[in-house]
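Excluded from the complex is one protein chain; the other protein chains are retained at their positions.
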Amino acid sequence: MIALLLRDLKLAFRAGGGFGLGLAFFLIVTVMVPFAVGPQSSLLATIAAGVLWLGALLACLLSLDRLLALDWEDGSLDLLATAPLPLEAVVTVKALAHWLTTGLPLVLVAPILGVLLNLPAPGFFWLVISLLVGTPALSVIGTFGAALTVGLKRGGLLLSLLVLPLYVPTLIFGAEVARRGALGMETQTPLLMLAGITAATIALLPFASAAVLRINLR
Amino acid sequence: MIPDLGKYTDTVLTSYAASIVLLAALIVFSVLRGRKVRAEMEKVEQRMTRNG
Amino acid sequence: MSIAAKANALWEYANPRKFLATSERVLPFFWITSMFCIALGLVWGFFFTPDDYKQGSTVKIIYLHVPAALMAINCWLMMLVTSLIWLVRRHHVSALAARAAAPIGIVMTLIALVTGAIWGQPMWGTWWAWDPRLTSFLILFLFYLGYVALWEAIEDPDTAADLTSVLCLVGSVFAILSRYAVNFWNQGLHQGASVLRAGAVTGTDTEEKVSNIFFYPLLVCIIGFVLLFVALVLYRTGTEIRARRIKALLARERVGG
Partner (left out) sequence: MTLTVTDLTITRGGVPVLEGLNFALETGRALILRGPNGIGKTTLLRTLAGLQPPLVGTIKGAEDQIAYASHSDGLKPTLTVTENLAFWASVFGTDSIQPALDAFALNELADRHAGNLSAGQKRRLGLARMLVTGRSIWMLDEPTVSLDKDAVQMFADAVRAHLAEGGSALIATHIDLGLDGDILDVGANKAKSGPLDDFDGGFL
């Protein structure tokens, strides 16, 4: 399992691995927002938490179609499926690698982009916390979507169509934590719900992803 | 004929029109596709029976 | 006949040929009764019920809005059950029934949304409000779209049936989660009297009880929509079975059978 994780990380960091693409996308989307809604700092402060969450979510979504498709095309998935590793472990490791290369960097740069959007001071802590708790769920759900569409040519658009509705609860609770935190309100309930969703998806969804992958490998 | 719907005439009538159009479209498309597929199946079955 | 034998007899309809023969026999009954019930309920509701003291004549929209909304949800439940049957017992008819039902669910959701928006305009002064129930239906609509898109995208019929079934199961869980999340996110500015007396109809809200004058035609409409749904599912499943057989025959021709 560790070998697979290390290989995926190595591939992400080598040339053409796509590391940083998600980050750059996140940066650009955030920078574009003031151009679209106007530069008033009070308005930006109100929407900052939501915009950053949405930007992070889209950046995650962007990198999903590479998650399993590359291994599918070069036959690695066939070989992994006949290896002693259970497919449930394979998809979990894939999701973890995706989070480490996409989700975690987003969490780290989000506060910097928060400054650009005039996020209120108490919001920074809650923004980082909510992204830290919520982005793993995005990676795991995304892996399920990638497993569903892995056998399809040009599955990218369909992947977004399938995954976005599944992202709704995570987005609602995650953005709610950040928004309430920025306003200095109580954040415990949505944070617990967010943590619950993340824990439940990590525990259960890999089984669905592996089942779907087995069907696609047939 | 039509009862007095007061100031909401447009609202009620658009709702009914929109719903009935949608339902009718669903039924019509279902039946059209059903007929097409049925005819095609018979064609393919006949062709395959003829060719063994 | 014992219960087990009855259950076995039920599974016989999983045989495509038997399903086609039986559905062809019962379909006229469902078409006619559903049309009769819907016509009766709508005419009764439209012409022979008084206006609501608060909402005026807009209350007449309830005869379309509530049945459509109920069927939108019931349709997804039916797809969930047939998907499970396919995954467990591998009956092709079951998977094809789920596929046949999805577009009906889309249309029902659309009717509920459109009538809701048109109704909302005079009541709330806006076409669209991010009311929890409306929002939930919008999300349900997205789930239906994804489900249908996945069916359309996959070439191999059995793979498509398997993948969409799993999507239906996972989607159901997330749809329920979304429902709770949406409730939490916007604690229902417009709930209660102004829109959804559906809660009152189904008896969850005793204070807001819709009086019998409105209730009976509504009930007739709901029955009519259920019958129409059954008729459409039976008919469309028949179509899907034939389409599946065409595909199988052509595949066989290619192999050179």
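Just so it is clear, A, B and C label the chains in written order, and each chain counts residues from 1 on its own.
By our rule, a contact is a pair of C-beta atoms (placed from the backbone, for glycine too) under 8 Å apart; a residue touches a chain by one contact, two chains touch by 3 or more.
Please read these numbers as outputs of a predicted model, since none were measured by experiment.
> Check each of A:Leu79, A:Leu108, A:Leu157 or A:Leu192 against the chain that is not shown and name the one that touches it.
Checking each option in A:Leu79, A:Leu108, A:Leu157 or A:Leu192, the one touching the absent chain turns out to be A:Leu79.
> Using the touch definition from the top, which of C:His65, C:Arg179 or C:Arg245 touches the missing chain?
Result: among the candidates, C:Arg245 touches the missing chain.
> Residue by residue, what part of chain A touches the chain that was omitted?
Considering the whole complex, chain A reaches the absent chain at 2-4, 7, 10-11, 14-17, 71, 73-76, 78-85, 217-218.
> List the chain C residues touching the unshown chain?
Those residues of chain C that touch the unshown chain are 15-17, 92, 156-158, 244-245, 248-249, 251-252, 255, 257.
One rule holds for everything that comes next: only the chains that are shown with their structure count from here on.
> Grab the C-alpha centre of each chain and report whichever is closest to the global C-alpha centre.
Central by C-alpha mean position: chain C.
> If we define chain centres by averaging CA atoms, which chain lands farthest from chain B? Would you check?
Centre of mass proxy via C-alpha means gives A as farthest from chain B.
> Any idea how many Å lie between the Cα centroids of chain B and chain C?
Computed from C-alpha means, the inter-chain centre distance equals 16 Å.
> If you average the Cα atoms of chain A and of chain C to get two centres, how far apart are those centres in Å?
Once rounded, the distance between the two centres reads 32 Å.
> Identify all positions of chain C at which a residue touches two or more other chains, and write them in rising order.
None at all.
> Give the residues of chain B that touch two or more other chains, as numbers and ranges in rising order.
Expected reply: no residues.
> Which of the residues in chain B end up touching chain C in this complex?
My answer: residues 3-9, 11-12, 14-16, 18-19, 22-23, 25-27, 30-31, 33-34, 37-38, 40-41, 44-45, 48.
> Could you list, by residue number, the parts of chain C that touch chain A in their complex?
Against chain A, chain C makes touches at 139, 142-143, 145-146, 149-150, 153-154, 159, 162-163, 166-167, 169-171, 174-175, 177-178, 180-182, 184-185.
> For the complex, give me every residue of chain C touching chain B.
42, 46-47, 51, 56-58, 60-61, 64-65, 68, 103-104, 107, 110-111, 114-115, 118-119, 121-122, 228, 232, 235-236, 238-239, 242-243, 245-246, 249-250, 252-253
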